[in-house]
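Down below is the structure, laid out as structure tokens.
Removed: one protein chain of the complex. Kept in place: all other protein chains.
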Amino acid sequence: MKKVRKKTSSVFVMTVSILILFILGASYLHMTNGVFDMSVMDVVKTLLRIDPNPKFDLVIFEFRLPRIVIAALVGVGLGMAGVVLQGITRNGLADPGILGINAGAGAAVVIFMFFFQLRLTSADISSWLSILMMPMFGFVGGALAALLIFSFAQKNGHLDMQRLILTGIAINSGFGALSLFLSLKMSAQDFESAAVWMAGSIYNANWIFVVTMLPWLILLGFYVHRKAYLLDYFQLEEDSITSLGIPVEKEKKKLLMASVGLVSACVSVSGSIGFIGLMAPHIAKQLVGIQHRYVMPVSALIGAGLLIIADFIGKTVFAPSELAVGIVVSIIGIPYFLYLLVKSKA
Amino acid sequence: MWKLKKTNIAAFSIVAASPFLIAIVALVSVMYGTKDISAITVWQAISAFDPSNVDHQIVRTGRIPRIAAVLLVGAFLAVAGAVMQGITRNYLASPSLMGVNDGSAFVITLAIVFFPGLPNYQMILLSMLGSALGAGIVFGFGSLIRNGLSPVRLAIIGTVIGTFLSSIATAIAMYFQVSQTVSAWYNTKVHMVDVDMLMLSIPFGLIGLILAFVSAKAITITSLGEDIAIGLGQKTKAVRIISMLAVVCLTGTAVALVGKIAFVGLVIPHITRFLVGVDYRFIIPCAAVIGAFFLALCDVLSRFVNYPYETPIGVLTALVGVPFFLYLVRKHGGEKGA
Partner (left out) sequence: MQTAFRMENLSSGYEQVRVFEGLNLTIEDGKITTIIGPNGCGKSTLLKTIGRILKKQQGTVYLQDQNMQNLSTKEIAKKLAILSQTPIAPGQLKVEELIAYGRYPHRNNVNRLTKKDEEMIEWALTVTNTNDYRNRELGQLSGGQRQRVWLAMALAQETNILLLDEPTTYLDMAHQLEVLEIVKNLNAQHSCTIVMVLHDINHAARYSDHLIAMRQGVVMKTGTPQEILCADVMREVFNINARIMEDPVTKTPVCYGYDVLKEVDK
């Protein structure tokens, strides 16, 4: 037993290190490329505060860096939420986007934007406060969506996976229509930003957003990581888990709420980005096996890396216009989803 | 068959009542809007057209084309959905869930980007090509996957591929910087109906309707089960091809005319089957009129739900469609032939 465990943990450490390097590499790419022409040396100098130039500072610290940071944080959140959802539903096709949780959180945030006439880039106190409230609104929407989905998908007291995904599709349409309806009621300016946001974009990234989601990400992220081992047990059937003395329903609900919270925090700053929660856990499991206490952090890192790269692609391939990162992720994620579908035995 | 007498009556009464109901809805649609126009004025606009009269202009160039388009599209989508559900024996088959709508929109986007300024009839043909493409990809994938043709699986594949095609289309539009025009095509544009396109869609759509009606009997037999169909000596391949042609004509025309509208092709066939039974010779005409009426109703509501602003008609069809969809899922689960 000890031998097996040692092997897995060394694989884990190695994987984590490689992933961190990967993320740093992706960030480097992202930071040194963009509409504003800056040489690599300029970037390095600005970061290290050698010979600071206010223009460069603006580009790096107000535009590029917050954007990378948000991409990383959202990737982490979605990667972890995906692990939880796939663990709870025991199904590798579960993803907060497909299940409509994104759409629910998104609709709630649109409602919020509508009622609070939010200008997404200003920085005075009142808008600070209202921005901080966004993830909480998102949480209510996401929780509502999750509630609807999981209650509709019950069949004789058990979660039926087919119905779950179908219900997710329906909820996606429903909340999507709601968001569209509300966004059209907004003034033209707000509508522009809302439309871009709804597609899933990090275009408007700024440090306020980082502050908004960071506490939630840290809190819920830690909780979910600590409870990751439970997901191992959840792969057994209900009766076996109960026999071991685990209060199944309670723990599942708590984990589900935590993942909805993570998703909502992410959606509130970046809009609806699907498929990260689908792909990251799968790749993680290929790398470090099925023990969730290893899968969780690895999936988080993979999510971060994926999103940074996707944002980089969206930013550069279509220069000078931007392709919303949500769309880039869809274009990569959907073939992967179909590949998983072909491979799955369920 | 057993319920023949009853369905006859139901079907005939629906078809008989429909002209009146549709006329009423059409009239309401033309009369009320951002500006209310009296019935007499409407009549005059048709019979004694005065080009300098603003109201007459509104009626002729805006409202009548609009309600005409809505009625046609409602009928086309409903019949397309009915045919799809009959042929695939899949209670979730519908143009929006099986990537058909998205396929159309995708090809239209490509056309706008790479061949701007194509004549309308070519746009319709391309749109039909897109429908075929979308359906082809979805059903193709479905047959690759184990149990992939089951209702649920197919719906998932259809939605996912639909989203994929949408995403690529958006990316292409953005790359070539034509996203404005494209989004105009994507989000339904009932209020900007191109009259020329409207005139063209009548013959194209009619072909689709005729094809559908001609295969109605064969569709009924197919919907009863693969084995039964073969046992009765039906040429399943030929039936499939003709009905897919019908679907492609109908959806291609609909999307070219007003963009993507979801749920009509899903919901209306179920309601129709509930009312008139399982014989597609009755289902197809009834679905057409019920679909027309339903969409017209949605259109009227879409103008008043958020007065004085317009709500996209997709929101209203979703309002009805989503709960209905959930109900269907709850009732039928994932089995085939449900």
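Worth pointing out:
Note that the chains take the letters A and B in the order they are written out, and that residue 1 is the start of every chain.
In the analysis below, a residue touches a chain if its C-beta (ideal position, glycine included) is under 8 Å from a C-beta of that chain, and two chains touch if they have at least 3 such contacts.
Computed from a predicted model, the values in this text were never measured in an experiment.
Considering the intact complex, the chain excluded from display touches A. For the chain left out of this panel, the touching residue among A:61, A:115 or A:229 is A:229. Interface note: of A:17, A:53, A:240 or A:344, the residue touching the hidden chain in the full complex is A:240. Interface with the hidden chain, as seen from chain A, comprises residues 1, 4, 156-157, 229, 232-233, 235-240, 242-247, 289-290, 293.
Everything below uses one rule, namely that only the chains that are shown with their structure count from here on.
By the touch criterion stated above, chain B contacts chain A in their complex at residues 92, 97, 141, 144-146, 148, 152-153, 155-157, 159-161, 163-164, 167-168, 170-171, 174-175, 177, 262-263, 306, 309, 311-312, 314-315, 318-319, 321-322, 325-326, 329-330, 333-334. Within the complex formed with chain B, the residues of chain A that make contact are 152, 155, 160, 162-163, 165-167, 169-171, 173-174, 176-178, 180-181, 184-185, 199, 317-318, 321, 323, 327-328, 330-331, 334-335, 337-338, 341-342, 345.
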